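Showing just some of the chains, left in place.
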Amino acid sequence: MFSHIKDLQFEAKPDGPDALFARRLQEVLGGKWGELTVANQYLFQGWSCRLPGKYKDLLLDVGTEEMGHVEMICTMIARLLEGAPQNLHEAAADDNPMLAAIYSGENPAQFIHAGGGPLPVDSNGVPWNGSFITASGNLMADFQLNVTAEAQGRLQVARLFHMTDDPGVKQMLRFLLARDTMHQNMWMAALQQLKDDGLEDMPIPDAFPDAEQENEFAYQLLNFSAGEDSAEGRWASGPAPDGKGTFSYDPAPAAHAPAPVLPPGDPRLYGTPPPTPGGIIGAVKDALS
Amino acid sequence: MFSHIKDLQFEAKPDGPDALFARRLQEVLGGKWGELTVANQYLFQGWSCRLPGKYKDLLLDVGTEEMGHVEMICTMIARLLEGAPQNLHEAAADDNPMLAAIYSGENPAQFIHAGGGPLPVDSNGVPWNGSFITASGNLMADFQLNVTAEAQGRLQVARLFHMTDDPGVKQMLRFLLARDTMHQNMWMAALQQLKDDGLEDMPIPDAFPDAEQENEFAYQLLNFSAGEDSAEGRWASGPAPDGKGTFSYDPAPAAHAPAPVLPPGDPRLYGTPPPTPGGIIGAVKDALS
Amino acid sequence: MFSHIKDLQFEAKPDGPDALFARRLQEVLGGKWGELTVANQYLFQGWSCRLPGKYKDLLLDVGTEEMGHVEMICTMIARLLEGAPQNLHEAAADDNPMLAAIYSGENPAQFIHAGGGPLPVDSNGVPWNGSFITASGNLMADFQLNVTAEAQGRLQVARLFHMTDDPGVKQMLRFLLARDTMHQNMWMAALQQLKDDGLEDMPIPDAFPDAEQENEFAYQLLNFSAGEDSAEGRWASGPAPDGKGTFSYDPAPAAHAPAPVLPPGDPRLYGTPPPTPGGIIGAVKDALS
């Protein structure tokens, strides 16, 4: 259960309107690596976490914080949209090509649909969707994703930092950069903690029995693109990071099995060519008996 | 440019048909963490890589290999769909409830749309889409994502391994598990290589000037969910993994700035309440002059 | 079954081309609250209506009319796109920054994909989709949605009215505004009619037995955001609109049950931590016996 207070986590106001930047800022609100993603991802991971204690608490702490970041960016976007020109006539009134550029570079739905406010969409107006998040039940797999999410997020905020001159906007971005620094470090520490606690290890999932995988392919780099530059990296020789194998390098693709030939399909599917009539239904039953 | 040979990278045939499992197998073909994702992700990362040599070659090697995994799973799905019952009458013919269960648990579009073949969709029939991949131009951010992709992928294959008894299917999954082991290790090694080569470091992007972020928030865990379990992890005290700061813990949320009050919007947007008439257009012009 | 006549329901031509406005006009064609939504929503509601007579007829009347609005807007968009500059060179020919702004603010797909015509997309080029409509089988729930659809639609048309100076376009918008006025009123009247006819009432669905809901929570405002401003509205005290209860106000969140602890998951799902091995399959069987 949640409660809300009306203060922002970090207060910053723009010096002036900028509808073009407001469209761009949507990327870190409703884009794949935006705040809606991390907020929902950490909360779902927390709710699905079957291990009470520090991991579950951490996920709910940070997911709840990120909901506050959603709020901060929504508020900033609403402020950046204030006073934007509403038509070409206004945009042209000043003989200022920049004003026209801002008008034509807007997200029109921020005005027509949202009345001058934020939308749960990315910088092109494509809606955020639930496939952006993953809560797999395996904390190490998910913490890896969380490191990435904070890295991609910080990268995007850093890029946006160079796309505006507004001091107030820059101030908010500085705060977000700092939190992304914390969160990158935090998920890295959590990965180490999982190992220290003996809960999971590489290769994920570590509990899958080694004997069940085709181990001859498990530490071998295969060369599928012309040139052998890739043989020069750490990944082509020496010990593998999981401490369980040694990298090798195969300059040619693996030896091939004979080419697969598919049998004719069911006649009632009208594939080409029409298969020989006659029952293949029985095969299903045999397979199950 | 690519060329194709008709052999599969690893040949495995199912012992018998299983349309229900064929639907499930779609998850690792066209789901968020399926083969279409890793193939396209590594290729786009390779094409966008502005650094010739071992990293670009590696990305194209592995992206090209993954296209061959797409092919393997497509072929396996086509084979698993052979001889499936086409209607309830057939499914009921044997008084075998399992046959009925298979029929009702199918993806109908594999028959109606694809004529008994694979589709670029997940285990629920939702189409694969381009937002599943990221090629950010920052190799460390992307290699972190690649570790995750292989970890989530191996986790899903391991789960599928327990969902079938078919020896041929299991054989293919064993091969995929092994390649995912390699690829997890490989991207971990590549992360270390980037650091060794002095190209990137944490927090990503390392080149962003430290002085520009709000450093007081950069190593501090904030407590937003009741209880202080999260204070017990490595992420709440001690040195941070980036070697640049020391974790601290703030049991209460950060001090709050005054609550934001939004001004009235543009009257032509018909928000509530109707704002005072009069020009706010000028503010745009002032801001730009 | 439908028939078509080639006249538009209301004829209006633009005075001149305006590709930038043509992109914006897409919002009320293929956006969430556009004409494709209302046309399909009312027709699906009509086809699913199990009550012959005035309600079914009304739904089919208005759904069919809205198909004609789709046609009007499609035609207007095609006309607004005529003669648009096809490249930057043309857009720059006149040293008119407005022409450049129009060019850069276009929806490129209206030219590349549609050859200078409309698309079933919104003002950002995102395709219309079937989840925009609802036909629930409960007429009162759906008529409420229809009131909203006409209110949001009229709001968007009113906003667009200020985004153009073209007399012909404004003429078409005036007609659409009038029809939205009618349709808002009409669905409000239909809501009242449903009550008068004794078919449905609040809370929807009225037929659900009162005794089956947790009535102590059915008329109580809970305070989850700091501050008690919300206690000042009609919704916090006095009789509720359904005539069946009296509003109350609880300044604190409801009393809490003990925190939930999830048991370990199935070992074959590789969650964290690895659960105690041993059968939980039996529980399914027990629950069903």
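Per-chain numbering from 1; labels A, B and C assigned in written order.
In this section, contacts are C-beta pairs under 8 Å (C-beta built on N, C-alpha and C of every residue); 3 or more make two chains touch, one makes a residue touch a chain.
Note that the coordinates shown come from a computational prediction; the quantities given were computed from them, not determined experimentally.
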| item | value |
| --- | --- |
| Overall copies of the shared sequence [whole complex; 3 in view] | 6 |
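The rule we apply is simple: only the chains that are shown with their structure count from here on.
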| item | value |
| --- | --- |
| Same vs different contact residues, chain A with chain B, by half of numbers used | same |
| Averaged-CA centre spacing for the pair chain C and chain A, given as whole angstrom | 28 |
| Separation of mean Cα positions, chain C and chain B [Å, integer] | 30 |
| Rounded Å distance between chain A and chain B, as computed from the means of their C-alpha atoms | 7 |
| Two or more partner chains touched - positions in chain B | 155, 158, 268-270 |
| Chain A to chain C touching residues, read off their complex | 1-6, 48-52, 55, 86-89, 91-92, 95, 97, 100-101, 103-109, 111-113, 115, 121, 124-127, 137-140, 194, 199-200, 205, 207-208 |
| Interfacial residue positions of chain B with respect to chain C in the complex | 155, 158-159, 162, 268-270 |
| Sites on chain C touched by chain A in the complex | 18, 20-21, 23-24, 27-28, 31-33, 97-98, 100-102, 104-105, 122-126, 155-156, 159-160, 162-165, 224-227, 253, 256, 261-265, 267, 269-275 |
